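As you look at this complex, bear in mind that one protein chain is not there, while each of the others sits in place.
Per-chain numbering from 1; labels A, B, C, D, E, F and G assigned in written order.
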Amino acid sequence: MNEKRMIEEEKHYEEVIAEESICINDNLVYEKPDTLLDTPMHYCPGCGHGVAHRLIAEAIDELDIQEDTIGVAPVGCSVFAYNYLNIDMSEAAHGRASAVATGIKRVLPEKYVFSYQGDGDLAAIGTGETLHTCNRGENILIVFINNGIYGMTGGQMAPTTLEGMKSTTTPFGRDVKIMGNPLKITELIAQLPGVYYCTRVAVNNPKNVRRAKKAILNGFQYQKREKGLSFVEIVSNCPSNWKMTPVESNKWMEENMFSFYPLGDLKVPEKEDE
Amino acid sequence: MNEKRMIEEEKHYEEVIAEESICINDNLVYEKPDTLLDTPMHYCPGCGHGVAHRLIAEAIDELDIQEDTIGVAPVGCSVFAYNYLNIDMSEAAHGRASAVATGIKRVLPEKYVFSYQGDGDLAAIGTGETLHTCNRGENILIVFINNGIYGMTGGQMAPTTLEGMKSTTTPFGRDVKIMGNPLKITELIAQLPGVYYCTRVAVNNPKNVRRAKKAILNGFQYQKREKGLSFVEIVSNCPSNWKMTPVESNKWMEENMFSFYPLGDLKVPEKEDE
Amino acid sequence: MTEEIIISGFGGQGVLSMGQILCYSGVVEEKDVSWMPSYGPEMRGGTANCIAIISDQKISSPILTKFDTVIALNQPSIDKFESAVKPGGLLIYESSTALNPPTRTDIEIVPIEAANEATKLENPKVMNMIILGAFLKKKPILKFDNVLAGLGKVLPERYHHLIPLNEKALRRGMELVEEVTA
Amino acid sequence: MTEEIIISGFGGQGVLSMGQILCYSGVVEEKDVSWMPSYGPEMRGGTANCIAIISDQKISSPILTKFDTVIALNQPSIDKFESAVKPGGLLIYESSTALNPPTRTDIEIVPIEAANEATKLENPKVMNMIILGAFLKKKPILKFDNVLAGLGKVLPERYHHLIPLNEKALRRGMELVEEVTA
Amino acid sequence: MAKVKGDILIDIEKCKGCELCVVACPQDSLEASRKINNKGYHYIVKIEDNCTGCMNCALVCPEGIIKVYRKVDKKKVHLATISNVSKDINITVSE
Amino acid sequence: MAKVKGDILIDIEKCKGCELCVVACPQDSLEASRKINNKGYHYIVKIEDNCTGCMNCALVCPEGIIKVYRKVDKKKVHLATISNVSKDINITVSE
Amino acid sequence: MKKELKLMKGNEAMAEAAIRAGADAYFGYPITPQSEVLEYLTNFAYQKTGMVILQAESEIAAINMIYGAAGAGKKVMTSSSSPGISLMQEGISYIACAELPCLLVNVVRGGPGLGTIQPSQGDYYQSVKGGGHGDYKMIVLAPSTVQEMVDYVKLGFDLAFKWRNPVMMLTDGALGQMMEKVELFEQLPRETVNGIEKWATIGKTKDRERNVITSLHIQPDKMEEINLHLQAKYKKIEEEEIRFEEFAMEDAEYMITAFGLVARICQKAAMLAREKGFKVGVFRPQTLFPFPYKQIDSYTKQIKGILDVEMNAGQMVEDIRLAVNGKVPVEFHGRMGGVVPSPEEILEKIEEKFVGVPA
Partner (left out) sequence: MKKELKLMKGNEAMAEAAIRAGADAYFGYPITPQSEVLEYLTNFAYQKTGMVILQAESEIAAINMIYGAAGAGKKVMTSSSSPGISLMQEGISYIACAELPCLLVNVVRGGPGLGTIQPSQGDYYQSVKGGGHGDYKMIVLAPSTVQEMVDYVKLGFDLAFKWRNPVMMLTDGALGQMMEKVELFEQLPRETVNGIEKWATIGKTKDRERNVITSLHIQPDKMEEINLHLQAKYKKIEEEEIRFEEFAMEDAEYMITAFGLVARICQKAAMLAREKGFKVGVFRPQTLFPFPYKQIDSYTKQIKGILDVEMNAGQMVEDIRLAVNGKVPVEFHGRMGGVVPSPEEILEKIEEKFVGVPA
């Protein structure tokens, strides 16, 4: 750290403690969960991946299952998820996270297993694995980050890219005549009998963050009760490749993504089942 | 041909022409279509693949598009389809027929292209290609032979194998807890906007054969009008691997397959569209 | 002792099981054995053959082109494998359906009307056992009891009530050899 | 003439374009050129560098470890590439933000307060052009007009109204060299 | 009323004896022969002469080897009778 | 009535200046600093002292770097007043 | 104790051996000529040991299930045949890089393309040189008998865990379909291999850092380090694990080299040759990686020439040539597309290539 910076920082901390502080442990009402490591995340500013990671970590902490949870990271921007979550994790080849999760869960049925996948990963190259894992009703949780784009590789069209939306491979906007309509894979998956719980959430505002957290908690809880597959889609942003500021990107998402990918439950357990 | 046989046969033909015959060209009301070659088919006795082939050939003849039709054969019992249909054809790797068909159609948009695929091919290894080809609304026809089993490789479980059904890899009957429920892929595909026409037929009796024929004709006709993807599922039998006589197999199919895979249209064009 | 055999016929005639019975019996006698099917793509029908080797020594190649014994259950098999018998070797064939019998003179040729005999035993399926009996009579390389033991291994349990019938067929085959070669 | 240069800085400082402008200009003068970026996984931020080679002869290796000129736009780049300057070579660096200036004595070192100057030009983005101007003054390997042509190629059309500003920055860089080395 | 008379021709060497045609025939005209063809299958023969040419058998045949013929025996007009031959010959023409 | 008072601590070196917290704060307590941190981002600072500890900022922060504190200032009971010091000191305890 | 002798098909014997070796899981997709492996397992495995058997939706799913389950430290296995193994190449490269122990079986059929279902050795290059991307090695075992297929299942698991490396059993359709007498080893318990808690994803206990299975190292120097580590491991494997079989090599003047089933046909050919007065022996690498370069080279003083015989267009022959480095002539005879050479034709080739030089 260079000198200039150190001076600036000190100033800042001084500011903070200038007046009588309530920032003492007794008053702490929120801090990042233990399972989320301190390592700074490599995500672009404002990227939804970070919140999604944190929510998974919170759920793990709340259920006290850190020792029993194994995560599977995809190939996509979240490929390094294992750098941030303090649990055993496996990286998976592009699109195959649900197959990898199946492999783990089948040999360790008493553990909690989840995969974390982007839309390119889950709904393009991994379509077959996704559909069949869901259809088999593997007793796992799939967290699906739908940001409508290939983030990691620099903004190419994803299966979920909206009609007319520009990407580096649809420079004139997605033409559905050539590329087909954006794929609502979650709607398809919800219909498979092996899928016990299927919902679509977002992390763009505090209310939605709370709901998303609940959905992830549900997923782990159903897994505990061996109910089969839980599928949580998180509609998310990619400020970098959408070429917007984070705040703009969330707004754009609310205005454009939510109408096509409406938030809400697609499949919930019947009462007696719960 | 050995001598004994020749003698027997002669006797037979004698029988046939013993009485005044109406079997003259003027009276001919049905014979196999021209596009179906004379080569004897390698299929087991009573196998539905044969009828399905013939119907495709009939449709091609009726629409007079033999010169303009290109077929794609899968890996499965129907891998040799190109030995029986007198049109240009391409064999495809297991599961990839719809991708191969896409490749052909995109570079030859004015031709009629169809793929012909089994349930293992289309709904297991080829799930990704199937779903995305349909979603893109490729202007092709997919004929899907669902016989609930892997015929060619000797009767292993297919994605469509019914609950409790025995196969060489579910020797105690399909256990949905382990293998998941049979997959109604056609129901999923019908929902994709790129799919213009989606129907389920069978070839177990004359009435159904006529309907199946109509479905295939529709598929080609919509293709001509550039409507997008037509998907025709033919629920079929596999006497050999079901370990039944052909007649028993059809009966079993009617009693067991049709209730899970009900015949009928899943998606038909709206009136003004037609 | 090393006996190299090929058994050939239509699919469904039971040629593969014949080879397996010999090999199982060989195992019982602690011999080295090898059974190599020719496998094809068709689900039903078509021709099939298998090579069976039974030996007191370690077997090298399980795939051979010359045989001590050829067992041919139909005409195409006779046509195809007559020339594969080693000089001085043995050719046994099903003769009730064969139109063109083998012609070599440097080998021993044993025609067996096994199909007809099987019909007499009221089960055409045991045709193969009749031929096998004939072979075992000609070349008693395995003890009869051990062959029965082998039969028990190859037949699924649910068909074990058929063992007596098969035994009868085997014995009939042995008699037939005496009749033809008498 | 062969000039082997590495340009290094933060992502977003425009180091890649600096190299490209030089190379485009080289093409205009029918020289052989090569531009090799170091590319990393991060979408935004991080450090970046590129190697640019401009030569009258055919270029062999586009990847080098020793350079005629090193252009360093931030402290980490100074730290990393100071040692990569060939003896007698040139090191130009952005000096308004650098805390630890380079120390070698066997090379020519040119500090340019480009960040400050850019602020004066009311566009911090042209910082890289100021440095580039300085470089071109020190090593006039390319005609100024051709450099402007290169600039026109690198800047997307929609930014062409900024060419005058960039030209100004280039010229300012040239002046600055005279000031420092005066 | 016109009487429909049908007939079929089966390419018996290609028949695989699956008997789907047998089941499909509303007239019960067909049956498996006791004889086998070159491929070893009990091929199908017409055992009744009541075929209506309805095509059902042909439609379900997986091998596509059944040709169906149909003749509508239209009302015939008597033209002449030639006598004084070993047997009288009636000459008719269809309408 | 109890008064809720909140505060937050941001690990500014990890802040990426995305400003999602700024938008999420119902109190408009937050703003991007003009200064940048080590990574070059304009980190966030609290500019108003009206934080309620609602946690909204922390919930939306992708970096998980906001700690939220909340204190309910409960009604206080007067215990004693100590005089004769430079300034009177009141001693209270919470209920 | 009485030996347990059985007459078994190669494919079924492998499956039974997997159960007995205490394998934890098998993931696979049907393909001729090896579907019996999965079929046998679905019949018997779970009942006997609780072994997990899952028919995957594709070979790609299967290899990635293997990746997951192997990463969890379990003894896992898959099998397939040529086209299916081609589909697994990405997965194999990942597995090799992440150093996951597992047993992969390729019951090779005639290629390229869809080809035939008859036996072949056309996938030597793919298995030994690397069909997937990047520098990695599998340990490749080439059985020539059904007995070896059984033994190599156990050996395969042992080597896989000893070296934390994928092991490939490279066999062929004929070996898979043929029956031979096999002596089965006793049922071993399904138990956790020592040391896996150091790297496997089994749930992070409080007393250790989290375990991560990955093959991603975005910094080139880190990735080079990984590669250097792998190369060093491969070198050690080359030092320790070479296996081969010699047949009549003591006084041989000509050497036939061959692997797998073909080697046995060559033994027969060598016997025929010796009847004719040619002193021919057979050298059979049992491990294709590590390859017995030195052992082959050591014969260059004794022999006059080598005939390499394979069921392909000539693949292992390059390694034979690399081994002898020009010291003796190396000839090649190959059959392709599912055709199996006969002892007689090999004998003919020996005479043809080394004519006029009887012992």
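The rule is short, and it goes like this: a contact is a pair of C-beta atoms (placed from the backbone, for glycine too) under 8 Å apart; a residue touches a chain by one contact, two chains touch by 3 or more.
Here the structure is a predicted model, which means the values were calculated and not measured.
Summary of contacts with the chain left out: across D:I7, D:C23, D:A134 or D:L151, the touching residue is D:C23. In the complete complex, the residue from G:E16, G:E57, G:E90 or G:D308 that touches the missing chain is G:E90.
Within the complete assembly, A:Q156 is the residue of A:N83, A:Q156 or A:N205 that touches the hidden chain. Among the residues B:R96, B:R200 or B:K213, only B:R96 touches the chain that is left out of the figure. Among G:N43, G:Q147 or G:N227, only G:N227 touches the chain left out of the display.
Note that of G:A98, G:I139, G:L184 or G:I202, the residue touching the chain absent from this view is G:A98. One chain is missing from the display, and on chain D it is touched by residues 20, 23-24, 26-27, 30, 32-37, 39, 41, 59-66, 153.
With the whole complex as reference, residues 60, 82-87, 89-90, 93-94, 96-98, 108, 110-118, 120, 122-123, 125-126, 129-136, 214-228, 230-231, 312-313, 315, 318, 321-322, 325-327, 335-339 of chain G touch the missing chain. Residues of chain B that touch the chain left out of view are 66-70, 72, 79-80, 82, 85-93, 96, 99-104, 106-108, 111, 128-129, 132.
Please note the rule applied: only the chains that are shown with their structure count from here on.
Chain D has its Cα centroid 87 Å from the Cα centroid of chain C. Here the spacing of chain B and chain C, counted between their Cα centres, is 41 Å.
Separation between the centroids of chain B and chain F, computed from CA atoms only, is 69 Å. Residues of chain A found to touch two or more other chains are 44-45, 128, 132.
Shared contact sites, meaning residues of chain C that touch two or more other chains, fall at 41.
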